[in-house]
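Attaching a single structure in structure tokens format; questions to follow.
Omission of a single protein chain aside, the complex is shown with its protein chains in their original locations.
Labels run A, B and C following the written order; every chain starts at residue 1.
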Amino acid sequence: MTVNASETGTEASTHSTGEIALEVDSLVKQFGGLTAVEDLSFEVYNQEILGFIGPNGAGKSTTFNCIFGTYKPTSGAVTFNDEDVTGLAPYRMVRKGMARTFQTFRPLPDRDVVSNVSLSMASNKLFTLSGLFGGTQEEAIEVCRRVGLGDDLYKTPDELPHAGMIRLELARAIATDPELLLVDEPFAGLSDNEIESLSELFQDLREEGMTFIVVDHNMRGLLDLIDRAIVINFGSLIAEGLPSEITQDETVQEAYLGGEEI
Amino acid sequence: MVDIAQLVTNALVLSALYALVAIGFTMIFGIADILNMAHGAAIVTGGFAAFYMVDALGMSIWVGVLAALVVPAIFSILVYRVFVKPIEDDQIIVIITTILILLMTEHFFRQIEGTRSQVLPLLASGSTDLGVVTVQNNRILLFVFAWISIIAVFLFVNRTWIGRGIESLSMSPRGAALVGVDRNISTMTTFGVAGALAGMAGLFFGVSQGVSWDMGLDPLLIAFAIVILGGMGSIKGSVIGAHIVGSLETVTVTMIDSRLTGVVALGVMLLIIVARPHGLYGRPGETE
Amino acid sequence: MSTDSSERMTEGAETILSASDLSVSYGKVTALKDVDITVQKGEIVSLIGPNGAGKTTFADTSMGFLDYEGSITYRGEEVADQRQSNLVSEGLIYCTEDRDLFPFMTVEENLQMGAFRSRGSYEESLDFVYDLFPRLEERKTQEAHTMSGGEQQMLAIGRALMGDPEMLIIDEPTLGLAPVIVQDISEAFDQIVEEGVTILLTEQNVIFALDHADKIYLLENGSIVKSGVAEEMQGDDYIRETYLGG
Partner (left out) sequence: MSDQMSLLGHLRRKLTITGLVGTPIRYYVAVLFFIGLAVAPSTGQMDVLNMLTWTASFYFIMWVISWDFVVGYTGQVSFGHTLFFAAGGYTTAILNIDHSVDPAIGIVAGTIVAALAGLLYAIPALRLEGHYLALFTLLPPLILLRLFRMFRDTTGGSRGLPNPEPLIEAGSFSANAEANYYLSLVLLILIFAIAWVITRSDTGKIFTAIRESEDAVESAGLNPAKYKLFAMVFSAMLGGFAGAVFVHTPSGSASPSQLLELAVIIEILIASIVGGFGTITGGVLGGFLVYWGRDWLRNADQTIPVIDVPMADIDILLFYGALLVLLYVLAEGILPWWYRQVDRVLTRVRGEEPSAVADGGQTWLKRQIGSLQTRYDENREENTGRFEDRRKK
């Protein structure tokens, strides 16, 4: 395990170009009197796969939502490609090259897989005749094949198994042609084989230049995939480093691994 | 000084009547997530049930009061069982269906009785001097009965098992199922209680303004305003809301223009929906 | 603990909950497929498995929340043929993963509601619950929605106990809780077991399940892959590798 982790660590240095893709600076998010995220700062480098780890309720989703613009941060800044994007609406984030998946899937249950994906290719213009006669279908099919939904193109989302839904979420995000992809709990409920094939997909996409932040509360599968990890608990950063360092870290073990099955 | 006392009295009586209508409406919303437009039909039914008792059967007005409680209660339960229950998961269809029931009820009585307004005898004659103001005994009785009903509903919901079941259903349908609350019985009870309250209001409006085929819509709309103001599903909220709307209405009608009945209330409600969708006493978490 | 459990199992050979060839689907997705599970009176049975394996679906189905094919009976009677309120009166109590508390009722009112169909003594049950979770007594006038996740979990279990359960279904009692609170819940759990209540426990936390259960069913993708007595299952290679991290 440790050996494995350090290997991925060295891999990181070869992949990452060292340029900062996303920088989160002193992010704070409060709901009423509750502080969900407290003074959180970190950065993500280009072509890196960053693991974002923490127990349930640690503030991972809130941080995600603040980066993506679903929530407006109470204070702090989010810089994406050297541009201040703090609090922009999610659709603007997507236009700037960010994309996300949802842990609780948000499929469009009324249409098939291809049409779900091709929505990401529609232009944000009101008056358009495109789509009347097909159009973006081929590209969408290409993306579906890419994520392994080639056999399920014309199924509706409710016909897809759990793993298929995750792939659909990914396909929709990838179809927006993002530079940075935020992935929310991709491995929840997956078998080892499925985790492996999904990890390979992430690696391939990274090779092509995509940057990833992968959230999970469970370290299973994640440690083999990521280059670097950030661990938060109660909304604050408690550790940062290579996967091998993270598993050794005492604070992490105490606050987080204690009750978990690792 | 006397004028203000008169105004306050009027506002109190009107508010109590509005509260009767609003409580039933909000209870149905709270427990079954239904906007029951047929609630207006229960008002009309109550008015006419009393009217027929007195006019056609020659009974005393007190038998009329009983009829105005029982008939609309049965009517409301039937509306739920026959029309709403099969489609209750679909909010839009429920609204359309209950509007149709309201329209059908209105036109039914219009067909039979025509468009003129029928007179109901007063509950009591004479008037009482309350020091600063003299009030008709009839109005005092309306006020007292309205409040007895309101308090009775409060006690029913807070002190009886079936009432607690209704309360719990409105907070968490699944939680209620887990502790063994029977949803079907609770919902029917709620419709019955709501129907009785609305029928009572119908009788009271009938006593003070006459019974007519279109007497249901206006109080129903004002109940909307009250319920939005007080927060959907909250009984306490709707009593408070009724007093705000009732006072506002009394003031505008008396001081500005009697044709403004309802307009101000509805206007205020529009603003509230936009500014504070959950109302002043609403519980968050419905939609956000 | 282990002697306790063997005593309990010989004592009651009566089947209390039994599913055979049970299948449940949501639209076109099958959530449970041909599941057979038997719970004897007095037993502690645990359903384990990853997220989305169908554990909650099984619990929901037992309580009559879902339509199903095949058969599932409580005390010999088909669940689908009974009103839910009836199941509750018969002592089948379900403590859900989402807790489903009454958010705007106080702690005590929530507990009162728990006794809605109970035939047992209200005061006794209340004392037992307050003994079990002293923290609930401290906060009895607080509204449920203002409490922390762990306290809500305690309240949910407490409310379930107020119903004087013959059989208790507990869905993921430790999910998302801090280790300290998991410890509290675990201790309370042991006390409930001593009361002789039959329990069906669904858990992702395999260690917790192995600690408390007599019998284990492993559910994956809606089917039972393994089942057996807890001690056996603890030694099982597959379970060790997959769920206990080797």
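Assume a contact is a pair of C-beta atoms (placed from the backbone, for glycine too) under 8 Å apart; a residue touches a chain by one contact, two chains touch by 3 or more.
Just so you know, these numbers come straight off a predicted model, no measurement behind them.
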Can you say which of A:G87, A:P107, A:P161 or A:G241 touches the chain missing from this structure?
A:P107
Return the single residue from C:D98, C:E166, C:D184 or C:D236 that touches the missing chain.
C:D98
What residues on subunit A make contact with the chain left out of this view?
31, 34-36, 56-57, 59, 61-62, 68, 89-91, 94-95, 99-100, 102, 104, 106-112, 115-116, 118-120, 122-124, 126-133, 135-136, 154, 156, 172-173, 175-176, 234-235
When the complex is taken as a whole, what residues of subunit B touch the one chain not shown?
29, 33, 35, 83, 86-87, 89-93, 95-97, 99-101, 103-104, 107-108, 111, 217, 221, 224, 228, 232, 257, 259-263, 266-267, 269-270, 273-274, 277, 285-288
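Criterion: only the chains that are shown with their structure count from here on.
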Take each protein chain as a node, join two nodes whenever their chains touch, and name the resulting shape: line, ring, star, complete or other.
line
Taking each chain's centre as the mean of its CA atoms, which one is most distant from subunit B?
A
Taking each chain's centre as the mean position of its Cα atoms, how many Å separate subunit B from subunit C?
43
Between subunit A and subunit B, what is the gap in Å from one C-alpha centre to the other?
52
Would you pick out the residues of subunit C that each touch at least 2 other chains?
none
Sort out for me which residues of subunit B touch subunit C in the complex.
161, 164-165, 167-168, 171-172, 174-182, 283, 285
Residues of subunit A that touch subunit C when the two form their complex
55-57, 156, 158-162, 188-192, 220, 258-259, 261-262
Would you tell me which residues of subunit C are touching subunit A in their complex?
26-29, 50-53, 149, 174-179, 182, 205-207, 220-221, 242-245
